[in-house]
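In this view, the complex is presented without one of its protein chains, the others remaining in place.
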């Protein structure tokens, strides 16, 4: 009954097997391994993007910050939601990697950027030498609130950015869950929706620690490589990043694992509402933000459940519950039994 | 006959076993895993430093750059050898992580800092507001030339830095090999020799990708944690870093593996000199810099050998050969047979 | 009838005379000039701070950004009002000088930080390694809205910061106007109110281009000097900065000039309200934010008036009007005549 985060779980068997299998003999270092060539093609296939530049790093923060740094200047603004991981949960990594670009927060319900608010932010930024200039839009799908942007919503937000000639980044730490939740083809959620660069997550959905940065336009590929090296994110024994990603993608394991996580979240959400809890955001992927009567949380923890507290209305307790590939129906049933 | 680098080899069995064993159930993220507590104690034991702060990252560049950044200001100079990894092979990571500190190069034969040259550099730096100020000394052991600093040599260099109140960093990407080569206790090569912070390598000597940063004075521990997070080097599924390091240290595997590497290098060096090759640096650990008659390199590569070319005298070819835990006597014999 | 900004005016006669008088013979460079020693004592007297470290730079952005950079780390947050100059009008200088610290915006009416909002911001920042840490509070007096903080208000806000052990910066680009508006002793508005470092403005109030940074605790003085040099803000012919500041301070000219500016603003504000205009913020110093019926602005400009447009209610036009030492009663009367 561990619902704290999808990074508390183990690696999925297919990923661990791939790591073990990769551990034989000598291999070229620093990304020149044979598996990386295969991974590049697999990810290009996922996004139907035959020219994409693909790189692997080990953390989501590195993927996001490097993706941003390859596209903005220090005097630029990055537009992101109030709740965005890059704003709230990376200890200033975007500012560090970009050498001081500014994140401009944009509001919106359920952790989704409101198009009107984005439009206002864009219009009021960068109109003289005295302020930072418009630099980039960063979206997150699945959002921090567990909601998703459809392909159409992504396209609409990207269009606002593109009207100002800004590139668009997508933080897809839970991209697999978003793709399944929307039913959209990965290309329709990204490249065809105006996204230029994706942080394509692996860690939360079954890997040990690997994320891909996918740049649909390879023009900045070499710059990305230099920034990755300079940031200490180029692995010497890169084969072990490649192996994880290959195991993750092979046979569609990444989608199978994410589908399970989304299903478990749906089951849990349905059970919670049936038991009187309120959902604070629509449950669309593998995260639940719920509110229940005070006292419930302690009871749940007493029974061995784990989750994060969230703000709630007077007399209630809030919680964030995250399902993962390793969540079992028994976990869900046990949890609901205590609620 | 792969002698290109000790990062071309696989992970040692004990490390891979530890990874596999760690892959079970849920575990706290971001360094709060149970194995990390054990690793901290094990590393404190290695250095006889019960108060040391210990952190894990995945690359040597990250370990070095974070260790430096936690100790110097942007207006500081870091003194390092001409050939130091931080100067030559990290694409400016120290400058990035320190926000622009300057590396001042110090000469010395066989990749070892010459004490007189260091003294001159220290004396001529930071004497007014117009120049950068003296910030830190960074040593490397095993050096980039395959040589080692004894405990006494380390102490002497540290003393020069300490006379100016500078902290001292040791890049120990191959620390195991250095400890064995010198016969010194790890504490005598570091803490007791005036070193404040060590990059303690695991990757080259049998891990997949893990290095420890060991700070003997924990005063900057929290700053280090923030800088690590901000640089994208805090792993969510940290248990897999901990597991590698635990498997590496347990039962002294790290020393056993390094001893083998040093032994293979010695065997190879002896065979080379017996066959007329010249050693460009003393062979003291697991790296050989040799020179042989022109034509030899091509012949070796034709026979399947791999190594890096190095500058050499007219009519000769230079080579760098690195032995690792996975080098076999058969590799050595085969190589010598072709020479 | 030029009310665009107090930086559109010339230098006051006493400042220009001081510059001219300083232009004779040789003088030590880089702040070692004799006049700087006098200026240091004069500013220490202004703030009744005999130990203060005092430095001169040529722009307000430099003063602010250097003051902040000397007190915060890259992983820190600076708390400032939504409208603060450091947030809106310096093209990211604070982020540049601090190497990527984050400004956290705090709301409040009339450009003054609301204590409750500050408290919330402080409480919700820096509670784990995943977010930036609390670093500093920056206030502005006179604010961007032309309002002032009393000594008591300053003390209350500083106390919130100090409860979290944060230092406090005051952007005093218009400090003279604030001191007069509040009637408070400069020390009571700063040092005795919990402020650690002040950007003490000269440029807007009669200088050519000089601002002092006053650090009540000299502990970071040397760091400040290094950062100033490194930022290209240490003047070789420093005597010309010293001369300006000496001319500005001598005989209380700075207060005389600011009193006139405040008086002219009060006169103009009274005349505007008498003619039906609405003041958008209380007029407390030398800036007026007013709103008048649509069409008025064009008429004023047709008559030679200059000012900045501001947002206003439907059917109205907003304007910012700034009085300076060189504003005349004739300017005010002429303007009001057109209104």
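Per-chain residue numbering starts at 1, and chain names A, B and C are given in the order in which the chains are listed.
In this text, a residue touches a chain if its C-beta (ideal position, glycine included) is under 8 Å from a C-beta of that chain, and two chains touch if they have at least 3 such contacts.
Keep in mind that this is a model prediction, so the values were computed, not measured.
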Going by the whole complex, the chain not shown touches A, B, C
Considering the whole complex, which of C:23, C:128 or C:298 touches the chain not shown? C:23
Check each of C:81, C:134, C:233 or C:257 against the chain that is not shown and name the one that touches it. C:233
Specify the residue from the set C:57, C:136, C:215 or C:312 that touches the hidden chain. C:57
Missing-chain contact, candidates B:15, B:39, B:58 or B:91, resolves to B:91
Where does chain B touch the missing chain, residue by residue? 74-75, 88-92, 95-96, 98-103, 129-132
In chain A, positions touching the absent partner: 30, 73-75, 99-100, 129-130, 133, 223, 225-227, 229-230, 234
Absent chain, residues of chain C that touch it: 2, 4-5, 7-11, 16, 19-20, 23-29, 57-63, 65-66, 90-93, 96-97, 203-204, 208-209, 226, 229-237, 240, 306, 326
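Here, only the chains that are shown with their structure count from here on.
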Residue list for chain C, restricted to those that touch at least two other chains: 74-75, 99-100, 129-130
